[in-house]
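I have placed the structure first, in the form of structure tokens, so that the comments after it can refer back to it.
The complex is shown incomplete by one protein chain, all other protein chains being positioned as in the whole.
By letter and in written order, the chains are A and B; residue numbering begins at 1 in each of them.
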């Protein structure tokens, strides 16, 4: 009797947990399928290559080039800027603080906490600064905000790579008379650079998909920005605004834009995975 | 004297002496092969373990001793990329091909690992865990068992006032003795020990070794070690392994004083 119960419990949880795991896979496929089946119909060449024209928001002609361009400008620039402030921190933790693992771990802990701050708080904070400085929404404001927001994940991803570099390499560099920064930039960076691609892509994916932080900072416009001081449209916000429209055509364009964003994220994700495998093999 | 040599001979060649009233093997491994994803870890193992003796699996590290030990109570189930074939008979039952519940078979064997791994519960809880799994709920019985088995490993006096404390509060040596007591509590016939003293201080090691010598009156002990001197102190029967194969096996005296193969000779001289 007891044995029967034990066996039943074991079987039940085995199947239940397997079923739940399968269900998670199903959720992902369902999300992609829902977006794709809704968005595919409205996706057209014009959508990708035109700015919104007169009456666009009432269902007339036009596309979302403004948002596509804006998002790419924003995400690429933010990733580059973020790299510039993340790299020194990652190197510092792994070259300067290698002797002090407690301090290095305290910084890692701190960065993990920082990563927990939601993007809406970054957006709100950036907005208070912009109000204080009398700045209006602009591409550059968004770039800085997003760069800071994605930095913790980038630093931690680089850190994971740098951590694996053996201390012997550092000793060898010192023995040859290299300074600490020379060791950091010549030895560590060269060794780790290919693997950093993963960190960069990861941060890029975060940057291009986030809406709450750019809402206050980048604003929205119907034009492709021609300077970083102009406001810019972004894909997530284009989706958000268009979906709020009562006009059917505009809504379906939101689905198309959502499909586009999903495709971008999937491509980034697959690239990350491929690169990851590649660097691990070599 | 004559008598003992005869008995020992029986152990050296167990297959030839079946049914002669000599010590019956309690564990019999026949043609065991273990494969991992891209290597063969154990090759064609044949082995008989005599009852109420200490059998030592000896050999350099990485030779498959631990894997062999873990096959004996099918802990290899935990590693999905290991593949086993052959038979392991325990009390004449092939545990690799039995319809019976493996959990009952595992209770015939107590396990002692390289480092103590106390279960995340109290000192008493560690002892009663296996009993509760069997369905024993009676508090009186459980309490009595806790005392009995803690006494068995000479731990009772040290911990009797703090049985409900976390097992992690004990020293490593005490933890290892607790792990031994925990294994004895399910009343096994066999004790499997995988280098049980390698993480311990000399005094705790000595206590464990003394326990083993006492315990062999009631239990069959299979001990993995790479410490040659420990093997010499404890072994009644020795199995020497090298790269997944049994090179030589036999009565301890015979093995240590009169090694037949070059490999074993070299091992006994150099220790690796």
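Methods note: a residue touches a chain if its C-beta (ideal position, glycine included) is under 8 Å from a C-beta of that chain, and two chains touch if they have at least 3 such contacts.
Basically, contacts and distances are computed from a predicted model.
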**OP:** Determine which name in "Sarcosine oxidase subunit alpha", "Glutamyl-tRNA(Gln) amidotransferase subunit A", "Phosphate transport system permease protein" or "Carbon-phosphorus lyase complex subunit PhnI" the UniProt entry assigns to the undisplayed chain of the complex.
**Re:** "Phosphate transport system permease protein"
Subject >> Selected residue (touches chain absent from view) among B:89, B:129, B:156 or B:256 >> reply: B:129
Original post:
Hey, which of B:78, B:203 or B:262 is the one touching the hidden chain?
Top reply: B:78
Original post:
Among the options B:107, B:204 or B:225, which residue touches the chain absent from this view?
Top reply: B:107
**OP:** Can you list, in ascending order, the subunit B residues touching the missing chain?
**Re:** 70, 73, 75, 77-78, 80-81, 103-104, 106-107, 109-111, 113, 115, 117, 119-121, 129-130, 133-134, 179, 182-183, 186, 192
Subject >> Absent-chain interface as seen on subunit A, which is shown >> reply: 6-7, 9-10, 13-14, 16-18, 20-21, 23-25, 27-28, 30-31, 34-35, 38, 85-86, 88-89, 91-92, 96, 105, 107, 109-114, 116-125, 127-129, 131, 148, 151-152, 155, 179-182, 184-185, 205-206, 208-212, 215-216, 236-237, 239-240, 243, 254-255, 258, 261-262, 265-266, 268-269, 272-273
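Following the convention adopted for this analysis, only the chains that are shown with their structure count from here on.
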Subject >> Computed distance of Cα centres, subunit B from subunit A, in Å >> reply: 53
